[in-house]
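Every protein chain except one is present and positioned as in the full complex.
Entry: chain A
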Amino acid sequence: MVEHTGIRVVHRGGSKINFREPVITSDSRFLLCGSGESVKVYSTSTEECVHDLQGHTDLVTGVVLNPSNHLQAYSCSADGTVRLWDFTDGILIKTFIIRYHIFSIHVSEKHVGVLFVVVPMANEKGSELFQLVAVHLPRSGDPEVEVGELSAVLCDVSPNPGAVSFGTGGEYIAAAKGLQLEVFFFKKQKSYRFSLKSGMNKGINNSFTCISCHPKEDCIATGHADGKIRLWRNFNQKKEYTYSTLHWHHNAVNTLRFTPEGTNLLSGGIESVLVQWRYTQENQKDFLPRLGAAITHIAVSPDGSLFCTSHADNKITIILSSVKVSAIIQGLVKDDCVRTDLMIDPRSKALVLNGKPGHLQFYSLHRDKQLYNLDIVQQEYIHEQGVDQFQVVKAAFDTHGDWLATVEERRQKSSELEINLKLWSYDEQTQSFVLNTTVTAPHEDQITAMCFSPSPETTLLVTTSLDGHFKAWLLADHSDTEESASWSCDFVGGYHLLKPGCCCFSADGSLLAFGFQEVVTVWSPTSWELLTTLSQPPGAVRDLCFGRLSCSKYLLGTSTKNQLCCWNLLTCSLEWNTPMDVSLLQADPFSENMAAFCSQSGSTDLFVFKPSEPRPLFSKKALCTGKVERAIFAPRDQMLESSEEYSQWLNRSQLYFLTQHMDLMTFSTKTEEDRLLASSKQLMVDDSVAITPFYLLLGRHKQQQQEKQELLTNPLAERTPLPQGSIAIKELLDTPAHVLPSASFLCSMFVRSLLVSSSSASCQDAMLTWGMLLPG
């Protein structure tokens, strides 16, 4: 097999924006946050992404504003570099190479030219011990500078950036780890350690989770895993320190932040409630409840007018200082696993998968933006650990996007499984899905697969379950009664009490295939007659796919015992089979092509083939590490016109897949990259003048003037250009008005300067008459 170099695997959006604390710029207009390998600059008012600062080659682990220039920001990354950006224009200014895996970055106004970064003790990735080091930035004009000067400040710190904080304008730095709080005073070059007694024997986990220092006074606030907040004072002595305790959170305090004036303390945790404590009047609290998901970070703008909280569901909420939500920046929500498959909404062409708990998210692949969330469960989410919540586990669209079927389930430890099947119809007026029918307990056990019939005549849904049955649901029309149309069960079937694992409709909806463990049964959905059974033991059937278009006579199936089989439906016999451990088989809805992801020795290979041809169109070995469980063919906006055989399969649609680490990847071809490059070049054309609103107004005006002048250049109106560079004019215009001599004195000088020295007489005459007309 040939490896093709023209097709590359690329990241396509959807990276975490809640990994590290976001930063609000000093004018509160922009919000900076690390997002995967880049830093994103969002507008705080419009929620739009303004710039995508690209340059890092690994995960960005921290962003801070440059304390000496508020229009610049430092970002650090796991690739061992710190980069300085001009975020308003999106330009990389400098790169500092540190050569350590950097976990977080801290700066202070008092320490100009020094960065504090957390790096592992030994320069290995797997190291468990971390240290805080000061990096003295060398002054040099080169865009890339190697930093050699590192000095350790604190040993054994937590890699969590929330556990290190500068106090009182940078006089000391405080770090917490485990049950120990360490404060380092720069002036005295001395550190003090304070430790708490372990509450483990009482069943309390009172270890430190986060820390924040008061900006004006000597006070350190620390958050603890048991939900308590301690305010430490008098810590510049070893012995006489004191602390007071605040308690509201019932789970661990994830993050703490003082406002810039030190009047308020903000805290957040898994309860997803932002708590605002008044400093010195701690029993007065303000709450902002139901923010959607656990709060992971809180950031405050330097002027204190905006707060922002980042949440566990890849969301940043921007909050006014009056504790009101003003904007929400939402990224692709990725849980630890995608329970529903990846789907494409036929109407909006958006990627659909389960998002926030109990919701389906619609995510635009082209704009890398979440479009909206559809609330499936419609129940108040209780933010508490150990509560079993309803989860959306299956979803399916019909061919036109008129109907959406969802399955939610909740498994309680004590009682039995609760399953709901919900059917949603698309409402043209509100442009969203409206609940039509809820079926409680549609099956007795988990639903394994669900699909709509693609035939245009009937609206038919088929579900298969581990209880050994499959059910067909039909949209029943109650035209004779007052009720609107609703769904009801039409047929219940099974095959020798075997458990069905997958189901698939043929492209025209005339055949329906179920995989009952080792047996594939083919049914007619019109008469519910079992037409034939196919099997290729050993191994249970994992995935089934009908061929499309010219290959519609084939049925493909994969089994757990490394088999990929292709049956001919006309002869009901096996056409071919190959030994392959196919983890996922996906059919392209726009062509005959099929994509098979095979896992082999820890990595995944991809084969794209037509069922009718024995040779794959495209293959790529070692696509990524780990298994690929979810993939989808998404339609393209514009068709590509690639004539090369190996990239033709990407002409109409694009293959997206999720790796084991939940990265959304896709394939990009050369023609596509060329096109992207061309469009970016177009933007670069007039790069000499920055495009400001001013330029847009005046620049166009200037161009128009130039055009006008060109029109006027005929021999009659030809005029010699005025000697603008003359000293007199310059003097007249540049000297401040209050030191100028009187206008009458200046006038003659000015007029004389306008005279053209050695040109035709006629011109001089004209100028003379000019001079006579002027007074004085």
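Please note the rule applied: a residue touches a chain if its C-beta (ideal position, glycine included) is under 8 Å from a C-beta of that chain, and two chains touch if they have at least 3 such contacts; residues count from 1.
The rule is short, and it goes like this: contacts and distances are computed from a predicted model.
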Options "AP-3 complex subunit delta", "Cyclosome subunit 8", "ALA-interacting subunit" or "U3 small nucleolar RNA-associated protein 15 homolog": UniProt name of the undisplayed chain: "U3 small nucleolar RNA-associated protein 15 homolog"
Chain not shown: contacting residue from A:Ile24, A:Leu65, A:Leu291 or A:Leu650: A:Leu291
Touch with the omitted chain, as defined above, among A:Leu530, A:Ala622 or A:Leu740: A:Leu530
Among A:Val10, A:Met200, A:Ile382 or A:Leu549, residue touching the chain not depicted: A:Ile382
Positions on chain A where the hidden chain makes contact: 288-292, 325, 378-380, 382, 384, 386-389, 410, 414-415, 440, 478, 480-483, 530-535, 572-573
